[in-house]
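Missing here: one protein chain of the complex. Every other protein chain is in place.
Naming follows writing order (A, B, C, D, E, F, G, H and I), and every chain is counted from residue 1.
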Amino acid sequence: MEPIMDRQQATELVRSARIRTDTSWTTLAEKVGEPVVWTTAALLGQHPMSAAQAAAACELLGLDEDVAESLQTQPTRGIDPAALQDPTIYRFQEALMVYGPALKELLHEEFGDGIMSAINFNVSFGRRAHPDGDRVVVTFDGKFLDYRW
Amino acid sequence: MEPIMDRQQATELVRSARIRTDTSWTTLAEKVGEPVVWTTAALLGQHPMSAAQAAAACELLGLDEDVAESLQTQPTRGIDPAALQDPTIYRFQEALMVYGPALKELLHEEFGDGIMSAINFNVSFGRRAHPDGDRVVVTFDGKFLDYRW
Amino acid sequence: MEPIMDRQQATELVRSARIRTDTSWTTLAEKVGEPVVWTTAALLGQHPMSAAQAAAACELLGLDEDVAESLQTQPTRGIDPAALQDPTIYRFQEALMVYGPALKELLHEEFGDGIMSAINFNVSFGRRAHPDGDRVVVTFDGKFLDYRW
Amino acid sequence: MEPIMDRQQATELVRSARIRTDTSWTTLAEKVGEPVVWTTAALLGQHPMSAAQAAAACELLGLDEDVAESLQTQPTRGIDPAALQDPTIYRFQEALMVYGPALKELLHEEFGDGIMSAINFNVSFGRRAHPDGDRVVVTFDGKFLDYRW
Amino acid sequence: MEPIMDRQQATELVRSARIRTDTSWTTLAEKVGEPVVWTTAALLGQHPMSAAQAAAACELLGLDEDVAESLQTQPTRGIDPAALQDPTIYRFQEALMVYGPALKELLHEEFGDGIMSAINFNVSFGRRAHPDGDRVVVTFDGKFLDYRW
Amino acid sequence: MEPIMDRQQATELVRSARIRTDTSWTTLAEKVGEPVVWTTAALLGQHPMSAAQAAAACELLGLDEDVAESLQTQPTRGIDPAALQDPTIYRFQEALMVYGPALKELLHEEFGDGIMSAINFNVSFGRRAHPDGDRVVVTFDGKFLDYRW
Amino acid sequence: MEPIMDRQQATELVRSARIRTDTSWTTLAEKVGEPVVWTTAALLGQHPMSAAQAAAACELLGLDEDVAESLQTQPTRGIDPAALQDPTIYRFQEALMVYGPALKELLHEEFGDGIMSAINFNVSFGRRAHPDGDRVVVTFDGKFLDYRW
Amino acid sequence: MEPIMDRQQATELVRSARIRTDTSWTTLAEKVGEPVVWTTAALLGQHPMSAAQAAAACELLGLDEDVAESLQTQPTRGIDPAALQDPTIYRFQEALMVYGPALKELLHEEFGDGIMSAINFNVSFGRRAHPDGDRVVVTFDGKFLDYRW
Amino acid sequence: MEPIMDRQQATELVRSARIRTDTSWTTLAEKVGEPVVWTTAALLGQHPMSAAQAAAACELLGLDEDVAESLQTQPTRGIDPAALQDPTIYRFQEALMVYGPALKELLHEEFGDGIMSAINFNVSFGRRAHPDGDRVVVTFDGKFLDYRW
Partner (left out) sequence: MEPIMDRQQATELVRSARIRTDTSWTTLAEKVGEPVVWTTAALLGQHPMSAAQAAAACELLGLDEDVAESLQTQPTRGIDPAALQDPTIYRFQEALMVYGPALKELLHEEFGDGIMSAINFNVSFGRRAHPDGDRVVVTFDGKFLDYRW
């Protein structure tokens, strides 16, 4: 038996097919019927997709059933630490290192002792026009969870 | 000569005085006249403050001139790596590990090759009411910078 | 101004007073009015205590108000990595390294894609008699959180 | 001579066959005749299986004899550190970082100087209904071992 | 479908073809029509090239279309940490470790609080004749970005 | 006997006195009679100063003889790794990670097998006016050393 | 209240008093009434001592009651990783790196799947005369524990 | 030319053949004519074997000449750090972390300043019957080497 | 196009051919016409060889032109950190950890502020007869370079 294609290999095929078919992540998200950050993350290996979602993406990208099968598997989530060196990703890391303790203070001030859920959670990505140059706007939106014994 | 108080010691005094005087970060920000995430980060040692800003904060908190002097110094920015273990901060780290590559893809799709600035940049923190429980909303807003030789 | 005593110093004083007054963690928990694992963790610096809880603990231990003040502060949670070498703590780490992936599989099988909350969560500690030698029984009990966008 | 299939490859085949044959870990455990956490961990490469156990699992999954041979080998136990980043596993790690020192204190208070064995040890996994949402319940149960020279 | 050749494999082919065709980086840069440091970095996998740039380089080197396709992909930037051990690269690292804090001081003195952009940025490489032995001259030239909320 | 003040303490006093006396690094360098990057690095603990250099700096800053004594000692050079997180320093590190291998290629192409010395070496710091915003210009200038057995 | 002296400080005092009173570890072990490796490890901070044991050691060494109090506390066991660099300790580490997998194989061959306990365990240290030079003989003796669910 | 089989591949083949031919390490050691710990370590890649030793082992295991050739090569000794996580090996590591400094003290007390050689050195493995359960007995026996300039 | 064989693969072939042709490093060095440490290091991937040097070595070892081509490429120098665990290499590392700071002191005392070049540098390896056992003698000989701005 051939094992199910691993998620990393599926990711590489998705990336390649997306470029060759000149398909945007936005178009993929519309086809899949989910928000674009979720869809992109899922296709990059961070979420399991339903059979219908995987089939929709693979149809658009011209990918085989073995990719669709892989996209439905439960992944081990996370990032290769080397990828945090990439300047585009690193700026988010740097922002966290500079503003993380301030966010913790404000969260406790506003909500009390607890956290922002990273599970009941969504991320949006947008562009904001600005006379000095357009801006990247990324919003983290997660349910507050209080420490509750 | 006594050296200028280091920023870490100033941070401890700010934290203590804030609790004892029962002053909120929001009130501090109003007094300082800057946004609350900026003010909190600055008082925690991540930005130099102007003499007027430092004086305003210290007056409200009942802290001496030597703290105000320290708050005006240029800090070496960053976070003690151990603080990333704190669950409240870690959820932001986890979100970056799960969604970072997706954000990179979408940023390149929308803007081309470049980054979101972490310098020409602001962060806002807010609360959004929700029937299933209120939500933490954190927005990163930075100028797009394209790779330009 | 003297800064508020840091949590680590408060922990050392609690440990010392507990030994010298020959007070058990169980007695402390009863006095504080919270479960024993929570109370122990809080007194070791992992949770903020209410003023009443802190006062109760300090009264029993003969500790001053400055310790009680410290116990009410919001801590940065986590553990010194060196402490994971301690054999008593390491056995839990080892169990996680051996059984962690199995727990992930079973959690997904039973609940779907999500996690056990570590915030809406409690831990109980107990002793189970056994003819071959009594057993340590530790139960993690956390709300299931499904990935929900 | 072909070497015996390594445990990691056997794990991948078990995972794939389990999904394709739509077999639950619970069903596998019943067929193997062992508790479900033990069986899952063993099939993921953390315990050697007996010939009969391996044959039973492979028969159910439609896997060949070379997989069964691999499942009987003595593994080098442990986890790829990257897997600890996975949010589902990380919550257990976080719980250990927050409550580990408290567990050490209570274990010494109750049993004296020693440890909970991670060898004479079992883990159970369960679901507990709760009006606010069902809960994951994981119990570690290990023999107390006292330091004995 | 074959995935697009990854950048690392393209780099190996570029290196090999450059040696076998006895083509200098300078010649490649002229053909590509970009500065030599940029061109070298791009061909080593640090920048996406345009279709025309990639075609020009591959034509000169006798490389196939699949290499040219790879050179146009958006890379994850960065360096294998082991490569920092190489003595030729390490001297730059050492210079940064010895002079980095001084550069930070002078930058703040001259420009105020901010950074040298590494994105709106170029590097030049040159040789300077000197009676005691010619010198390597490397200039970093980046736009000043002030912290601006 | 009191040991000689360590370089780190001397650095803190230099930083404090420079701010309080409102003395620029440039003025310090003129007084010391050395280039400004060298002088700044030396005063921050990276080079031993001569007795005359140390005396000149301390006189300008109003610092005692024990600081001047410390500034003459041979330091162990290098940087606290945490300081590399500071965004102003990190941009240089990032530039090295992105362009380091390209610089190695070009250095070998131009000079053959060898390195740029980091000892027979100087760094200059400057400002270049530019209509889109002024630029930071940092030049590394080191003697080429060929591998010579 | 003064906290109980920490074990590290107690260790330093034991080391100093042992040298100044010219007392051997062997003599200390006889006085304490325990094997010499156990006694040495306990006095270096790896085991709690009974009140009688601590008093016996402190009397012999001329140390105060506050040291004896410290020696009775439950330590966090382990070693500063830097101490593993010491050549005398490192040779044991090296032996483990060279022979560890062989010991694992032989343990499983002889006993089945399980471990040598490090808790129900003792170490002896001795000297063996040999014509080519006397030899250090260290024996690890631990109860076999089989994996038992 | 095919390169000589690397030691890791030879190890895998030895492990596989040993299981399939149901040959014990003890039988292998007798055939090879060396102590069992040495033989096991050598066959796992930690020592070069003589041509006769390698031939004897391969004959018993039914392995080809290319394995025997590999077993005679000089290895780079050491262990994959991940293997130290294996509980059976980790207990030795833990014992070293708890008792290493005590062994250093006793070695210096008995022999003076020096080390136990890990080269002029042997390890024995045995089983000791005990009413409470049989015990694993591992003895390190190395020549004392004094620091001698 | 096949890429040029990488240096690591070339190293493996050199090692294998050297053993199979029973050629010493000394003989190789004579054939290549360079000192033996240089030649060995170059053949192990640390220096580029000239076409004539590579051809001479490959002829002696019976290796193909593709190996000779590889040996002429500019390597990224350095060592796999795991190789530092090998006891034969580790003793040099240990000597550096014990005597490194002393060498720094003596170098500064004798030469002033500067370094021993590792580029204008050679290493010799020899054997010195001694009644107590022959000795390994390794000499590092590098040009002094003074810090010169």
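As a working rule, a contact is a pair of C-beta atoms (placed from the backbone, for glycine too) under 8 Å apart; a residue touches a chain by one contact, two chains touch by 3 or more.
All values reported here derive from a predicted model rather than from experimental measurement.
J.: So there's a chain missing from this view; which of the remaining chains does it actually touch?
T.: For the complete complex, the undisplayed chain touches E, F, G, H, I.
J.: Could you tell me which of G:Ala17, G:Leu60 or G:Val137 touches the chain that is not displayed?
T.: Reading the full complex, the residue touching the unseen chain is G:Ala17.
J.: Which residues does subunit E use to touch the chain missing from this display?
T.: The list for subunit E reads 85, 87, 90, 94, 97-98.
J.: Just the residue numbers, please: which parts of subunit H touch the chain that's not shown?
T.: Interface residues of subunit H facing the absent chain: 34-35, 38, 47-48, 74, 76, 104, 108, 113-115, 117, 119-122, 145-149.
J.: What is the set of subunit F residues that contact the non-displayed chain in the whole complex?
T.: On the side of subunit F, residues 1-4, 6, 73, 76-80, 118-119 touch the unshown chain.
By definition in this document, only the chains that are shown with their structure count from here on.
J.: Please identify each chain that touches subunit C as well as subunit H.
T.: In this structure, the chains that contact subunit H and also subunit C are D, G.
J.: For the Cα fit of subunit F against subunit G, please give the angle of the superposing rotation, nearest 5 degrees.
T.: Rotating subunit F by 145 degrees superposes it on subunit G.
J.: Please compute the C-alpha centroid of subunit A, do the same for subunit G, then give the distance between them in whole Å.
T.: A distance of 50 Å separates the two centres.
J.: With chain centres defined as C-alpha means, what is the inter-centre distance between subunit E and subunit F in Å?
T.: 24
J.: In subunit A, which residues are in touch with two or more of the other chains?
T.: In subunit A, residues 76-79, 83, 85-88, 94, 97-98, 104, 108, 114-115, 117-121, 145 touch at least two other chains, as defined above.
J.: Could you list each pair of chains that touch, in label order?
T.: The list of touching pairs comes to A-B, A-C, A-D, A-E, A-F, B-C, B-D, B-E, B-F, C-D, C-G, C-H, D-G, D-H, E-F, E-I, F-I, G-H, G-I, H-I.
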